[in-house]
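Note that this complex is displayed minus one protein chain, with the remaining chains in position.
Chain naming follows the written order as A and B, and within any one chain the residues start at number 1.
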Amino acid sequence: MPDAAIPHAGHPSGLTVSAPDHHLAGRSALAHQFDSLEQQREASTLGIWVFLLTEVLFFGGLFVTYLVYRSSYPGAFVAASHELLIWAGGVNTVVLITSSLTMALAVRAAQTGNRRQLVWLLVATMALGTMFLGIKAFEYYTEWVEHHVPGLNYRFEGEYFRTAQIFFSLYFVMTGLHAAHMIVGLGIMAVLLVLSLRGRFTPEYYNPIEAGGLYWHFVDIVWIFLFPLLYLIGRHAH
Amino acid sequence: MTTALVPPRHYLNEKYGIASWLLTRDHKRIALLYLASVTAFFFLGGAFAVLIRLDLATPAGDLVSDDTYNKLFTMHGVIMVWFFLIPVIPSVLGNFLVPLMIGAKDLAFPRLNLASWYIYVLGAMFTTYAVVTGGLDTGWTFYTPFSTVSSTTNVTSAAIGIFITGFSSILTGLNFIVTIHRMRAPGMTWFRMPLFLWSMYATSLIFVLATPVLAITLLLIAAERVFHFGFFDPAVGGDPILFQHLFWFYSHPAVYIMVLPAMGVISELVAAFCRKPVFGYNFVAFASLAIAVLGFLVWGHHMFVAGTSVYAAMIFSMLSFLVAIPSAIKVFNWTATMYKGSIAWETPMLYAIGFIGLFTIGGLTGLILATIGIDVHVTDTYFVIAHFHYIMVGGTIMGYLGGLHFWWPKISGRLYNEFLAKVSAAIIFIGFNLTFFPQFILGYLGMPRRYHAYPPEFQVLNVLSSAGASILGLGYLIPMMYLMWSLRYGPIAHFNPWGAVGLEWTTSSPPPTENFKEIPVVTWDAYDYQAPVESHVA
Partner (left out) sequence: MGQGGQGGQGGKYGLTDHIVSPRVYFAIYAILLVGTYLTIQIAFFDLGPLNTIAALTIAVLKAVLVVLFFMHVRHSTPLTWAVVAGSVFWLAILLTLTMTDYLTRGWRTYG
């Protein structure tokens, strides 16, 4: 909310401050609408955080749907959740948490100007993200084979036939939307990788790495909630 | 006062050619791109309104079939809400003015701003495709399970189109929030900002918090239609009311997206044309934030008869009474501003007082609707239609026209014809009231909405309403013409033709691409009409 401080420092006389020379790889890092790299970084950081806020509300609609139906059909949710591959979900959780570690270290590498480390850590993050998607794809294939895909070939034995469909629908929409975000994340990482290889980032300018990192951690956090909510319902009854 | 001269270099003549417009990063040019698009959709939505009012002139549903009538009111609503009312003031006036009022060279993310326009156009193309290849008949509210199971019209493509356009809103909101937080001119504290910026900030909060929920809801509609998932299908155990909760969680704050920017315009107009600071500046600023926040807590009042629990309905009803308070504070403060003001009755001021009166009527009837006992009788009747048109047309559109006229000299460097403008404002006011006031009576007498066949005793009021609509339509066409005419033949405008206070008035009309020769240091309050205007020139 409102900052108490006078906005950004650096204008003692009210005249426009000409930007210091920030040329990197032949291109200035300072965009024309900003007066300083610091103002640009603050704007970039606030921008990505506001974007993540919109993503919280975006996934939030699915979480409220989950809340409504889990409280309405607890039995069906237990029965359907048991059909999911808990080991796949667990491994994927570890994979994503590890990728968050490599991403945080990548941001640090950018902060400290260590280009080699930055590149390798981005590669590691992408590799882990790809592994996540591979396991997910395998799970989806299994679910298709077992006829748990609503709208395609859905069959479910027992008393919860009707309402288990809602669980599976939620499972596919929630993990599908999450996977779509992962794919976009991989695209973002690829772009960051290319720019890093070109030496675009320095300790004074690494906003895109930071922003990409924040996005990646957010996608990890969504999975941190999806895993117990989808895979671990009433497992003791198994 | 010196003779006005066209500044030699400004944002319109800086570069010529289609590419310089379609690839621009200048917020002012992007505002004009939006102006062209939203105006086109306004007239498309208006065309559907013309057909609706024509059909309703006679009691029998004899102009079009029942199915076609369903499509007419649906598409009128969809186009007007998502392709005109929501973007109009933020993307046209907001884009143009936010950097100027704040003393910045552009928004925080100019390329994102251009992308927002392209996203709007893409979503609009999807929706237009849906409209021309058979239309949509679910009502703009997309209620399930009709929209997901039974409707045979282009629900999926329309939903996708609106989904895409939603991102245009989200990114615009994001851009404004970052700009207002991080790019104010030196010395411009939050409480020295013009109230239009407070309104744009509050609106932007709603953009980023509410629109994502609409996005996921439309995605679920599309998924339900394609994969038959069953979230909202009772046959599978789904709840249609859950759809309504998700839909209205966005759509109620959306109405505040539509009215808050207009309120921001009114604050500027009242201050300028009474030559006084807005009374109770702090209260008006905080009221904008309060409307944005409280607006998220009232969505259930659209669902009083849907089948929700009575206890939830009571909570939503009480919260709905609360949200009227900040709006009322604004109306009181604008009125108090006029007291002992040096009032000039130019066209923008005519639109401003029109807004204040008509928004008050709309708002009071909102309180009537928030009362569950009354709502049970008038919900889904013309009473509701009259209520929201008083706010959206009597409110938002009049605010928009007032702002468009006020800032026209800044945007175009030309003055419009004041006589024609005043005549149009009068025609619009008369036409509007003739169209919509009878609808309050019709609704109270029991005429349901979304029906084109009605008992013959309602015909007189319907004919009055349709007659009013034709007058209103004429009223909207005249400004189109004289504003466009002024671009070529209008007198050249001074940099501050109204003698108003505000950073946008210190730069040339039209402004240079970079907005200011020098970024000013602000040491005065937003409506500092005591000091001579010249002292505010940087």
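By definition in this document, a contact is a pair of C-beta atoms (placed from the backbone, for glycine too) under 8 Å apart; a residue touches a chain by one contact, two chains touch by 3 or more.
What you see is a predicted model, and the numbers here were worked out from it, not measured in a lab.
When the whole complex is considered, the residue among A:A76, A:M103 or A:V149 that touches the unshown chain is A:M103. When the whole complex is considered, the residue among B:F249, B:Y390 or B:W407 that touches the unshown chain is B:F249.
Within the complete assembly, A:V94 is the residue of A:V94, A:L152 or A:I183 that touches the hidden chain. Of the residues in chain A, those that touch the hidden partner chain are 1, 3, 8-9, 38, 41-42, 45-46, 49-50, 52-53, 56-57, 60-61, 63-64, 67-68, 71-72, 86, 90, 93-94, 97-98, 100-101, 103-105, 108, 111-114, 203, 210, 213-214, 217-218, 220-221, 224-225, 227-229, 232, 234-238. For chain B, the residues in touch with the chain missing from this view are 181, 209, 213, 241-242, 245, 249, 296-297, 299-300, 308-312, 315-316.
Keep this in mind: only the chains that are shown with their structure count from here on.
Remark: chain A residues 2-3, 6-8, 11, 13-16, 31-35, 39, 42-43, 46-47, 50-51, 53-55, 57-62, 64-65, 68-69, 72-73, 76, 150-152, 162-163, 165-166, 169-170, 172-173, 177 touch chain B in the complex.
Residues 99, 104-110, 170, 174, 177-179, 181-190, 208-213, 215-217, 219-220, 223, 226-231, 236-239, 242, 245-246, 249, 518-521, 538 of chain B are the ones that touch chain A when the two sit in their complex.
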